[in-house]
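The complex appears here without one of its protein chains, the remainder shown in place.
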Amino acid sequence: MTEPTLSVRNLRVEIPTRRGVLTAIDDLSFDIAPGEVLGMVGESGAGKSITGSAVIGLLEPPGRIAGGEIRLAGERIDNLAPDRMRRIRGRRIGMIFQDPLTSLNPLYRIGDQLVETILTHQRVTTGEARRKARQLLEEVGIPAAETRLSSYPHQFSGGMRQRVVIALALAADPELVIADEPTTALDVSVQAQIIALLKRLCAERGAAVMLITHDMGVIAETADRVCVLYAGRLAEIGPVRNVVKHPQHPYTIGLMAAIPSLSGDPDEMLAQIPGSMPRLGAIPPGCAFNPRCDYSFSRCRAERPEPYPAGTSHAACFLHAPEALRQAPSDILQAATAAGISLPNTVDGAS
Amino acid sequence: MIAFAIKRFVQALGVMLVVALISFMMFRFVGDPVNQLVGVDTSPAEREALREALGLNDPVLLQFGRFVVKAAQFDFGISYQFKQPVASLIASRLPATLELSLVSAFFALAVGVPMGVYTGLYRNTWLARGFLAISLVGVSLPTFLIGILLIFVVSVHLGWLPSFGRGQTVSLWGVWSTGLLTKSGLQSLILPAITLGLFQMTLIMRLVRGEMLEVLRTDYIKFARARGLSRRAINFGHALKNTLVPVITITGLQLGSIIAFAIITETVFQWPGMGLLFLQAVQNVDIPIMAAYLLLIAFLFVLINFIVDLLYVAVDPRIRLGGARG
Partner (left out) sequence: MADTSDMRSKEPGRIARALDSDLWYSFSRSPLAMISTVVVVLFIAAALLAPLIAPHDPFDPANLSILDSFLPPAWLDGGDPRFLLGTDDQGRDVLSTILYGMRISLAVGFASVIFAMVLGITLGLLAGYMGGWVDSVIMRIADVQLTFPAILIALLINGVARAMAGPQSYDKVVFVVLVLSIGLSFWVQYGRTVRGSVLVEANKEYVLAARLIGLKPWTIMVKHVLPNVLGPVLVIATINLALAIITEATLSFLGVGVPPTQPSLGTLIRIGNDFLFSGEWWITIFPGITLAILALSVNLLGDWLRDALNPKLR
């Protein structure tokens, strides 16, 4: 088996506040294989962006990594000295932020920002860097690249600016690209173009992508696998088709049901999950989702579930625990089956 | 760009007119100009003749028009206390004040900006906290007190530098007397310049620090970090350049208040500038000098404002080039 490009193990991110330490990410593990696109989904505040920031080493203080490991192509990067981590940023991990309008320094020409980035990571002359900058602009589909190099950010439209941002993030051919809501701030009409562009460029370069978004449509079209976060914890992770079509965690089921479909009955009410995600300081004991879950039982309120195999996915839910059939009340098991949850087929420890 | 300059120019003209109106009303209605010019034994007929000769019986609007036209030709009338043309009085005092103000402004910038950058970048170090504490003291201490303390320690106690006057001056082209070319002139300048500049320095330092902190939180700095740019490039390239845009505006405007604040410093150090002249005018109710000084300060303010606006345009491409979106 090849080494994953990114491997996150038991990541724990804490934010000390004056009212106590908040745990923003709790015991999160996932891998991204070379060239793979992993979608990160969840409500705002679920910890998607924080995971991205933790991987690239740019957590906003006072947030800090309090446990676990992050490995890039096998090399541990969460405990590197600041200067060594800086050399990895941009060079081996590229990042794209949500708002292209504010991601570019308004006082610098596009070309200068590109050349600066290229010169930071590659041993080339200024002339070569400039040529490469023009090439990058052409690659991301900016017409008249040569003249546009001397334009300022405000002279571009939002979509064009995000193209420039992508060019900047890919300038040094990183092996991992973290895209944090890359299209949220854009007009709907250009969202699809930007996503397609990002996907194509990363595929050409063989770069793995961590795509953070709350837009399930984008995930379904772009990602190979999906990782669903809830209150800073992993809810479900698996191949995109399975997670979308056959979600195995009750939260994912609710999330998928809440997506409007074009083919469906227009008069049909959108499903909602009752209640709202708990604030970080008020996560209930046991499974974080249990107060809102239709299928919870006594164990859910007492213990924290770990990710169990659930079909081709993994889901952090006791319904997938080998001993589920013995522990959960039968009416809940029936309801879960009816909702499409595939229960473990062995009755472990029943003897 | 040209439209912008014209618009600003018209605005400046408006402000000048308002100030001129205030000056004129002071001149015309505060006290009786005739009383100030003649002795007690002047007969009512003579007074009336003078009044007519000065045009004080004309419609007020006409008088105002005449005032503006004269002011535009630097004719502000005769000082009540010195019995000399106000314009020549001010012209003889102008170099002293301008030299003091410019040197102070330079000192304030040269020290304030680096201190602000440092405290913005390394805000939790002891040195940064020390700078901040000093700045608060600097803001709290009245200028005249700083001057007195400096005189007490440096001049009286240590005897290092002169405590009053401009020292020896040299006349340039017969119109400008400078103290910058002689040793005693430069020595005399040090304490007043520090006194006048200290407050502005702390202001600039706090401003730069605040802007720096603000800029360091922006997305483009975060993105610059995510691109792996070096600390140097981020802090002194990206962050500093963006910090300095608003700083230019405010320091420019501060230059105006430095010239006005020179009144206090000039009093403490007996510096023979416009401020001292103005203060004597206030104490002796010498309205023509007060009116002229007000107009001059307003003119300097407007001029500086105008230059700052143009500078701002030169630095910020968003204004210079216009474009699709702000």
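Labels A and B are assigned to the chains in the order they are written; within every chain, residues are numbered from 1.
In this text, contacts are C-beta pairs under 8 Å (C-beta built on N, C-alpha and C of every residue); 3 or more make two chains touch, one makes a residue touch a chain.
For clarity, every value in this text was computed on a predicted model and none was experimentally measured.
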Contact list for the unshown chain, restricted to visible chains: B
Residue touching the undisplayed chain, where the options are B:V30, B:L62, B:A110 or B:I307: B:V30
Hidden-chain contact residue, picked from the options B:I204, B:I263 or B:L277: B:I263
Sole contact to the chain not displayed, among B:L50, B:L98 or B:L294: B:L294
Hidden-chain contact residue, picked from the options B:V60, B:V139 or B:L181: B:V139
In chain B, positions touching the absent partner: 15, 18-19, 26, 30-31, 136-137, 139-145, 148-149, 151-152, 156, 163, 253, 256-257, 260-261, 263-264, 267-268, 278-279, 281-283, 285, 287, 290, 294, 297-298, 301, 305
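The rule is short, and it goes like this: only the chains that are shown with their structure count from here on.
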Chain A and chain B: spacing of chain centres that average the CA atoms, whole Å: 55
Chain B-touching residues of chain A, taken from the complex the two chains share: 56, 58, 86-91, 94-95, 97, 99, 101-108, 116-117, 120-121, 152, 154-158, 165, 168-169, 171-172
Interfacial residue positions of chain B with respect to chain A in the complex: 218-220, 222-231, 233, 237-238, 241-242, 245, 315-318, 321, 323-326
